[in-house]
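Chains shown are a subset, placed as in the full complex.
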């Protein structure tokens, strides 16, 4: 452990704004890409299901 | 060999196999990144010169590596698509580009932030910084070009050509910028001349780099799967996959 | 079939034109970013071509930023009326029972909103890269926001005049660049004044006056030029 | 109130060649006037002069008895012009294209009208496709949808049948006749032979 206390850890020896903003932006971007990928997948599958249902009902009407 | 390539080229096959591979990469990525972060942020010793600001290295360097690797991966995918007409390669290239641009941005941003405590400035026209900035523009160009076409086939082929042209140019750009920088030498700091790091400093770095690569692979697999669904929406196997309730375990369906 | 009286609806038409142009540009998401990226790219070229020395860069930064922003705004102008001309909607715009002045002003407004304003907002970031001295960032953004509005208005006259010509791009620059010089002088002057700690309000006031004058005169010139172009 | 577009002693010169000279023309409610002539005889030029797009001509124009200069606004409020280029933005869907045209004439209109107009020209199902992805004929059909959507008394149509298929041509012909019967007026150039009708009048150029 390079730090003696949690507050020291947060302070990063006076470099807190730099370290945390760099890490923060990185973490944010990584999480955002994951979130985006999941949302994209969900939405796609939902759309495909809706489409399949529509196609089914159209076929049902035709018969 | 041929059979294998064409099997690889089948979106359906890829959809199945990627479903099996994906969890492993996600797990590895999470494990490595969490370990590396904790180690790098809390346990690695502070740098004797830069103090704790040096901890930025654990996001800066992996992002910078990844930024460059993704462009190469994208160009290779483009080549595979153009030569063997393997559509999955293009889908992968399409989903790689935004991540590559994001990683380039992370490298630029973390570097700029790091520059304030170390150099006293956000930015200077150092060789590596400049070529990184140009890499960002190359990424933006590929993304913009793909988005500008209405026909998907043309978009894919145009983006592939541009990625290949770009990848030929990257070493040329790097070489010229390096050469230019040594010509000018205006600033006293360089990235290259750092003293060797002790093990407890570079080991977490290696872990983070590996973690970032796993993250890249996992995300690319996942988004390529989405892209497959999008582009193959009216293929029978996709419709079966969707109407059958087992969307969660698509590996069996896909076979 | 009864004849229609000309019954207003100007607001409807202007609003629809605003919406239409915004949709068209925003739909191709990349395209809104293009002038910004061009701006950033041109700014990157200068240190590479001149010298990476921050002290030298700081001296020439206001001028470089203003010239680059001006070129970015200029280049995006070419497409302002061109696609409308090519597909025949410009003809229809001219035959609409609405004052052409108002409709073309709506088109120019969209252009400023999606190029001039973003350019102004982005300039400070590039200022950092060119080692622009602190304290001049707000003035940089403000002067660009005011100035690019005049640039859009003046440039649209040139765009309207050249829309019927095949190789308009460079000709447009040629017509328009000389007219841009007053805006450039006071815009870059404002930033330099801010750096030297002098008062900037005089510069900004003149930029505002230039904008007011363009707003009064340019729309008529644009409408007349469009009529001429259609006539060919 | 009936409409009347008059031209007196119209003459147009292009490249030292007179396309037409001393042309007198009068178009009234209830007529379909077809401008005829071989390629290059000046049909398009004439339509552009009449609709006020080409000012390089001699002679005078009148709208309901008033000189065109003074009556221009009222004239434009009653004019629907379709030229060689369809005026359809390829980045917008047919619906959005029509919405703009409706607004241009000062009405905000509503979605149903537009859907109906598109259905009438056989584009049901293509309402939301970017117009650039439609075929040549489909793009022209979007432009033709304006005929029902924004009703105007005077139609000036330059080769409206271009790229339209057989059914479409028959439909459009019926529409022209119906418009004239309802008291409107059509000025049209086309190389396609129009079916005879008592409302049809021909003017030959060249």
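A, B, C and D label the chains in the order they appear, each numbered from 1.
Just so it is clear, contacts are C-beta pairs under 8 Å (C-beta built on N, C-alpha and C of every residue); 3 or more make two chains touch, one makes a residue touch a chain.
Being a predicted model, the structure only gives us computed values, none of them experimental.
This structure file describes a complex whose protein chains are present as A x1, B x1, C x2, D x2, with one copy per kind shown here.
By our rule, only the chains that are shown with their structure count from here on.
Measuring from the average of all protein CA coordinates, the nearest chain centre is that of C. Between the interfaces B-D and A-B, more contacting C-beta pairs are found at A-B. Here the CA centre of subunit A is 17 Å from the CA centre of subunit B. Spacing of subunit C relative to subunit D, judged by their CA centroids, is 35 angstrom.
In subunit C, the residues touching two or more other chains are 28.
A list of each chain pair in contact follows: A-B, B-C, B-D, C-D. Within the complex formed with subunit A, the residues of subunit B that make contact are 33, 37, 41-46, 51-53, 55-56, 59-60, 63, 98-99, 102, 105-106, 109-110, 113-114, 116-117, 215, 219, 222-223, 225-226, 229-230, 233, 238-239, 242-243, 247.
Every residue of subunit C that touches subunit B in the complex is listed here, in rising order: 28-31, 33-34, 37, 40-41, 44, 47-48, 51-54, 57, 128-129, 131.
Looking at the complex, you find that subunit A touches subunit B at residues 1-3, 9, 12-15, 18-19, 21-23, 25-26, 29-30, 33-34, 37-38, 40-41, 44-45, 48-49, 51-52, 55-56.
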